[in-house]
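Scroll down for the structure; my scribbles are underneath it.
The complex appears here minus one protein chain, its other protein chains still in place.
Read from first to last, the chains carry the letters A, B and C; within each, the first residue is number 1.
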Amino acid sequence: MKLHEYQAKELFHRYGIAVPHSHLVRSIEETGQAADALAGSCIVKAQIHAGGRGKVGGVVRVKTSRQARDAARRLLHRPLVTAQTGPHGLPVNSLLVEEIIPVARELYLSLTLDRSSGRYCLIASAQGGVDIEQTARNTPERVSRLTIDPLIGLRAYHARGVARFLGLDGPLAKEAVELILALNRCFLDRDASLVEINPLVVTEEGHLLAMDAKVSIDDSALFRQKEVADWRDETQFDPLEVRAARSDIAYIKMDGRIGCLVNGAGLAMATLDMLSECGGKPANFLDVGGGADQDKVVEAFRILLEDPAVEGILVNIFGGIMRCDLIAASLIAAAKEVGCSLPIVVRMAGARRKEGRQLLEQAELNIVWQDKLASAAAAIVRQLSPAP
Amino acid sequence: MKLHEYQAKELFHRYGIAVPHSHLVRSIEETGQAADALAGSCIVKAQIHAGGRGKVGGVVRVKTSRQARDAARRLLHRPLVTAQTGPHGLPVNSLLVEEIIPVARELYLSLTLDRSSGRYCLIASAQGGVDIEQTARNTPERVSRLTIDPLIGLRAYHARGVARFLGLDGPLAKEAVELILALNRCFLDRDASLVEINPLVVTEEGHLLAMDAKVSIDDSALFRQKEVADWRDETQFDPLEVRAARSDIAYIKMDGRIGCLVNGAGLAMATLDMLSECGGKPANFLDVGGGADQDKVVEAFRILLEDPAVEGILVNIFGGIMRCDLIAASLIAAAKEVGCSLPIVVRMAGARRKEGRQLLEQAELNIVWQDKLASAAAAIVRQLSPAP
Amino acid sequence: MAILIDRHSRIVVQGLTGSSGRRHGLLCRDYGSQVVAGVTPGKGGMNIDGIPVFDTVAEAVELCQADVSMIFVPPPAAAEAILEAGDAGIRLAVCITEGIPVQDMVLVNRALGDRSMRLIGPNCPGLITPGQCKVGILPSDIHRPGPIGVVSRSGTLTYEAVQQLSNAGLGQSTCVGIGGDPIIGTSFIDVLAMFNDDADTEGVFLIGEIGGAAEEEAAIWIRQNMRKPVAGYIAGVTAPPGKRMGHAGAIVSGGSGRAADKIAALRNSGVEVAENPALMAEVMQKALRSADIAGHDS
Partner (left out) sequence: MAILIDRHSRIVVQGLTGSSGRRHGLLCRDYGSQVVAGVTPGKGGMNIDGIPVFDTVAEAVELCQADVSMIFVPPPAAAEAILEAGDAGIRLAVCITEGIPVQDMVLVNRALGDRSMRLIGPNCPGLITPGQCKVGILPSDIHRPGPIGVVSRSGTLTYEAVQQLSNAGLGQSTCVGIGGDPIIGTSFIDVLAMFNDDADTEGVFLIGEIGGAAEEEAAIWIRQNMRKPVAGYIAGVTAPPGKRMGHAGAIVSGGSGRAADKIAALRNSGVEVAENPALMAEVMQKALRSADIAGHDS
């Protein structure tokens, strides 16, 4: 779960990591007041769950309160499209109005999981404010990666080594050690999957400060991270994604016209791949999960059917834990409830396949049955193609 | 550093471990009031830094407030001698007046260091209220020892295994798991070297309760255990031991007449052994330490000379870090200051031995010089023997 | 022979009294697995359809000689359940639980490095040696005994693969679902190495997906060590970047973990990779044929 920049900075502040003075605002009026409080000269930053804001006008440096209001007028309550948001962008419901701080150097610092070793790692670079993955690709010697032994944890001596790598010495090295240890505490306390400061700046006054802040929380740990879990901003998700999440359905909105309902994440991905191979475009990824009951499956169908982009549906079920007849019954119940007339292609295999098929054939729905994945994908694509 | 029972129980209480209701009292008057508050029926327990109180009348069960006052009159403000205190006993300055709780079973539980593995271990026995070491010797199968991997720590499943070993099940097993985990938190948080509940009782009402409590804190960790360090009760030590500790001198009062001043713990023990081999009895163990300066050595001499039991002094120094001439100068300064006329045998070896000897020979003191440890020990013993 | 489990495996189910644990514990027993015990703290003394329940894994090991654990414990306590199995002397733990916090698994991963227990999963469907033993939630009836080892990060996609293989006459020696989480106890390489040394296995089918670099690492290992033909499939060619595709570990982030790179790496190591999920049995057959020809040539 991603946090907004302002939320991440609030966390950092609590752990003693210096961040710029700022005000979170939600209206043009508030923006003007916040800018006034900073004597007009400030940075206005759109709060969305995506990077790349700077290049598309989502981060604006202004000199007067009037300019700040103009920026707010342009940004607030409309979507901002960046390289990371997808074509529809993400809605800007709040702005962070921040003091301008003269910067001497820009560095990079983050903590995240290193999957290969199964340990957390601290990543640092003296080259901040730019894409770290690009730096790592082009000039790997400029990026330091330190994997952390969970027995020992991240220690002051590790942090001193990193400070040295960043070219910091004297009081700045000491500040860096404290900051790195604080960042690590924050990371562990909050079950983060990523904490990133990019750029971490050395101010002209000679102090370290987190100019930007990115924090993601491990979704699997939200049950024990109540406070942060409550910070979720549902406006940053497609409404159907929010709804799916409430029923514990893995759902991702995509750009095509074919609604997909599959059990199992791997099979769901494979189904999208198969569709695409047949020239079709999926409207979504949907994994109804292993232990789904009828309510959950009905809700999954409702979600598909409420997506106006969906013109046809592909159901691919491999019965194991889940029984095919349950899926069939749910499909029928959902269709009846919502009143579905869209073409549906169903492919089922595994447990109670025969019973499922029987149920579907008895129902009065626009359903085509297929035995194999490839033919099922081809069938739904064919049905949605314009008549030749 | 040992805690008193009442201090240990205060800690346990903070960690959620059930202890009997009690009042700490320091006078006969207070004892009577505390007994009244418990309707007269209570246990009066002398608070000293030693076990074995029960067998010598230091733990008294009374039925009336009057009996409680009688017990207090007998115990308070005089030394209590137990099997663990040495012949002079320890002064009883406070009493713990505790409610009487009907007991169904007595168990044993402790956490301490297992030196062989270098890990902490949890020791448990279904046979409580008796000496655990004796149980371990006679019926080792009745004692469970669990060493704890510091990476994983003590976990609920370990505690469940111990509860099972103790023959606890149902709600009592659940209570035991919570108690064991709480005890472990207390142990680690407070840098304890020992936490022991003996007996841990199952009450007739079916709950677990720490009837007695013993806690020792790792002396080396006192710098980061300020609160507990402040609980030190100096009345439980020989005044000379208290004074030595203030100067960071390792000093233990013993029963003989020969004061010993040595540098190094091993050499100091060997010196006592040598003395005893020659028929002498040391008045103390004293290790002046490695990095002693003149002030510290002078203070060490003062401590020796202020012990009325000391009739002669054996100095054994192996110069290494410490220079023999510094010891000699300190000895002279201290003797001059205090006015010492006792016989002193000095044996020095190692760094600046010659210079040290020269200094001593020039001083007007009752000093005999010896080159070897054996002859030095023999010399001081001979000097203190009654003329034939 | 097969790998990891066979008819002699003695299984304890951690979480046997929960609904999933009970259901799949009994299904495993129905398949022929020796399910000798269950563990649920506080429920020791119960029995589930004749299977005794204990408070600790240590008892199950001591009293029932369990050597394999199947774990259905909910996420908040699952990591501790794995550690308990390791301390109790279990040889192989199979953790089905999905949604264990990563921080917990970092610790488990570190602890198991010092212990002799192997962990499969978490967030996996378990494993099966057809005709002998099943430890997990895989549907039994699609499997056939045979010469193909299957290893997969996925669940239902594995069933799809197995059905295709069985339909094509390619039975399985052992099928192992290693799990879809970012940290798992047993990697592709671990399983490949076992299949490499298993006399009953003649070829391996590997099912990967987006996220991480486990397939790339496996590709390098295969090039250097694998003596048997390998075919495979990678799911997620069309997955959008930055989105977690169901599995916690299935995410393309910052240009790493892409399906295309994995496919290229595997092909580079001589692995036959299916163009789409309908062709899984075909590439396996192709790989076996190529190996056969190469074998005759040499």
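Convention: a residue touches a chain if its C-beta (ideal position, glycine included) is under 8 Å from a C-beta of that chain, and two chains touch if they have at least 3 such contacts.
Owing to the predicted nature of the structure, the values given are computational and were not obtained by experimental measurement.
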Notebook entry, point to check: In the complete assembly, which of B:128, B:161, B:264 or B:356 touches the absent chain?
Noted result: B:264
Next item on the list: Looking beyond the chains shown, say which of B:274, B:345 or B:381 touches the absent one.
Entry: B:274
Check: Of B:126, B:151 or B:172, which one is in contact with the hidden chain?
Finding: B:151
Next item on the list: Tell me which residue among A:151, A:222, A:245 or A:309 touches the hidden chain in the full complex.
Entry: A:151
Margin query: In the complete complex, the non-displayed chain touches which residues of chain A?
Written below: 149, 151-152, 155-158, 160-161, 164, 169, 173-174
Note to self: Take the complete complex as the reference. Which residues in chain B touch the chain that isn't displayed?
What the structure shows: 84, 86, 113, 115-116, 118-120, 131-133, 149-151, 188, 191, 193, 218-221, 223-224, 250, 252, 254, 262-277, 282, 285, 287, 290-291, 318-321, 349-351, 372-374
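Following the convention adopted for this analysis, only the chains that are shown with their structure count from here on.
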Note to self: Comparing the two chain pairs, does A-C have more C-beta contacts than B-C, or is it the other way round?
What the structure shows: A-C
Checklist line | Geometric centre distance via CA averages, chain C-chain B, whole Å | finding: 56
Note to self: Two or more other chains touching the same residue: where does that happen in chain B?
What the structure shows: 151
Notebook entry, point to check: Tell me, which residues of chain C touch at least two other chains?
Noted result: 107, 110
